[in-house]
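Omission of a single protein chain aside, the complex is shown with its protein chains in their original locations.
By letter and in written order, the chains are A and B; residue numbering begins at 1 in each of them.
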Amino acid sequence: MTIVAPDKVAKIARPAGRLRRFIDSDMLHSFVRSPLVMFAALIAVILVGAAFLAPVLAPHDPYDLKSLNLMDGENPPRWIKGGDPRFWLGTDDQGRDIYSTILYGMRSSLLIAMAAVGFALLLGVSLGLVAGYRGGRIDTLIMRIADIQLTFPSILTALLVDGIARTALKGSQLGNSHYVILVVAIGLSFWVQYARTVRGVTLVERNKDYVQAARLIGLSSRKIMFNHVLPNVLSPVLVLATINLALAIITEATLSFLGVGLPSSEPSLGTMIQIGNRFLLSGSWWMVAFPGVTLAALVLAVNLVGDWLRDKLDPRLR
Amino acid sequence: MSPPVLSVRNLRVEFPTRRGTLVAVDDVSFDIGPGEVLGVVGESGAGKSMTGTAVIGLLEPPGRIASGEVWLQGERIDRLPPEKMRRVRGRRIGMVFQDPLTSLNPLYQIGEQLIETIRTHTDASPAVARKRAIGLLEAAGIQGAARRIDSYPHEFSGGMRQRVVIALALAAEPDLIIADEPTTALDVSIQAQIIDLLKTLCRDRGAAIMLITHDMGVIAETADRVAVMYAGRIAEIGPVRDVVQRPQHPYTKGLMGSIPTLEMGGTRLTQIPGSMPRLTAIPTGCAFNPRCNAAFDRCRVERPDPMQTGTGAVACWLAARAADEADPANQMHPTRMAP
Partner (left out) sequence: MNIALPAVPSSLAEPATMSDLVQVRELSRVFDVSKPWLNRVIEREPRKLLKAVTDASFSIRRRETLALVGESGSGKSTVAKMVVGLLQPTAGDVRIDGKNIWGGEDLTLLRRRIQMIFQDPYASLNPRWRVDAIIADPIRAFGLAKDSAEIDHRVGELLQLVGLDPLDGRKYPHEFSGGQRQRICIARALSSKPEFLVCDEPTSALDVSVQAQILNLMRDLQDQFGLTYLFISHNLAVVRHMADRIGVMYLGRIVELAPTEHLFRTPQHPYTRMLLDAVPDLAMSGRPRKKVEGEIPNPIDPPKGCAFHPRCPLAFDRCKSEVPLPRARTSASFVACHAVERAELTQPAA
């Protein structure tokens, strides 16, 4: 829907009005009043910002194989005896700088998680909307597929997708499709929640009189679903998406740890932990500890913000 | 005249918010005598339900009684500790709400709820309490009460449920019944029955009723006196016949004219322009002045208090002016009247 008021007054007045409303809103007030949420949001912003600025912030490029030197392998952090001043969080077995790899790895993890949540969102919201609005057999069909999907643990879904893709594409052709496989695998295991939420809200909204008014003027179901109903079902979905983002980061890490995610040449938080895990017994704790702490901090921060959003926006929990 | 059952003096209810303190009920005073029905009528936002909630001490925080007094049978109840107030509510004040389901626990048979209420307030044995419960249900017009006492709330229709709630409200033989929109959710033909029931039962038992409703028709049928509320204050209070037939406050006049009646047929309705102000923007002076077609300068700056006029009281400068003109020697000042 694009309805643009032609006169300039509206264009000037609108953003100011929105800003004013946000400043006056209870959301901002409650945000400022809860220090934990503010702290979590700050951590989340710092981590996400650092991840996307990885090429600028990182002193080394873990993808640049030429710059790696096996002689630098398994260096402890700088402040420990035997540490190399160039690598302040130490290096892994290949001689990659842990700090740089965490930044790049976090970037991969976040990109995959966001894309996966986006994919799940698109799939779940459309299917949920259609199921809820159309009802009848389409509803039954979509929701039974969703039920079946739910009987697979998300890891199993991901493993299946990964397995099928690998068989279909053969090892040689895989290339960059690792990313796509991960996104589809994680996305497929998440869409059901969105579909269910959206269907539930749609069932309520569908019977409201504003939808009847839209039917009365002969609008097509598609227009009613996307222009009228969709804007009213989005807020619970966006809350769910924030919470799911944290879950998607963990799932990516788990899959990579299990060896079905990214290959070790392309670092993500999960692969780093997997690699580091192998060297834990040999005393090189930094290889697993720092990526692990980063993962925990990122997930916790995103989760706290998501939970707060849910408390504020979801009337059912009030 | 016997001492009032309920006496409310200068009640003020405030809601502190981030953007300032909202005054939901402002300087409200009234009495209800034994066996008397006081109707409290007003449109949404008038503060009528808030007044009832304040009287029974069930204001939702951050709402609080900022000043004023509530006396029940000569005992001050607005400062009681929660535990004591709960006992007062259970034993001496009965409550009937719009939705009968909020007062009935869906998991218990209605008999259990009635017997429990009777036994907590008297020392009746289970058998005696059960007999009394059946009696109450019969009095509330439930046929086959002895059989239906073991039914669950969902087995009753809306009108029957409201009868059960009324029986429950009367179970502890309270001095005062607060009925907040008791007939609003019911069909017209059932409404009339419930009104009749409430009236006769309370009259027989000598309980006072505070009947809160937006429906002037219900008030006209039921109440002895009526308080018309506007923007948190009482605009006019007096015997129901006088207020209905000879309203004095411009708001009451407008309100009465805007109600379609069976008698007046297809004539154009009087309408009051605008709508009830929000609590955040109550006008200075008389809260009704922007909508009043008779407002003059004084109304815009000075807030009128209820002034005694014949049988009732009205908070309007017009009434004060009329009194002044009738008797110039008597420079009437806004004296605080005792209702």
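Everything below uses one rule, namely that a residue touches a chain if its C-beta (ideal position, glycine included) is under 8 Å from a C-beta of that chain, and two chains touch if they have at least 3 such contacts.
Here the structure is a predicted model, which is why all the values come from computation and not from measurement.
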| item | value |
| --- | --- |
| Candidates B:6, B:218, B:295 or B:314 - the one touching the absent chain | B:218 |
| Touching the absent chain when the full complex is considered, from A:168, A:216 or A:281 | A:216 |
| Options B:189, B:280 or B:293, residue touching the unrepresented chain | B:189 |
| Touch criterion as defined above, residue of B:259, B:279 or B:323 at the omitted chain | B:259 |
| Hidden partner chain, residues of subunit B it touches | 43-44, 157, 159-160, 187-193, 195-196, 214-218, 220-221, 241, 244-245, 254-255, 257-273, 275-276 |
| Absent chain, residues of subunit A that touch it | 1, 3-7, 10, 13-14, 208-210, 212-219, 228, 231-232 |
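In the analysis below, only the chains that are shown with their structure count from here on.
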| item | value |
| --- | --- |
| Interchain centroid distance [CA atoms averaged], subunit A/subunit B, Å | 54 |
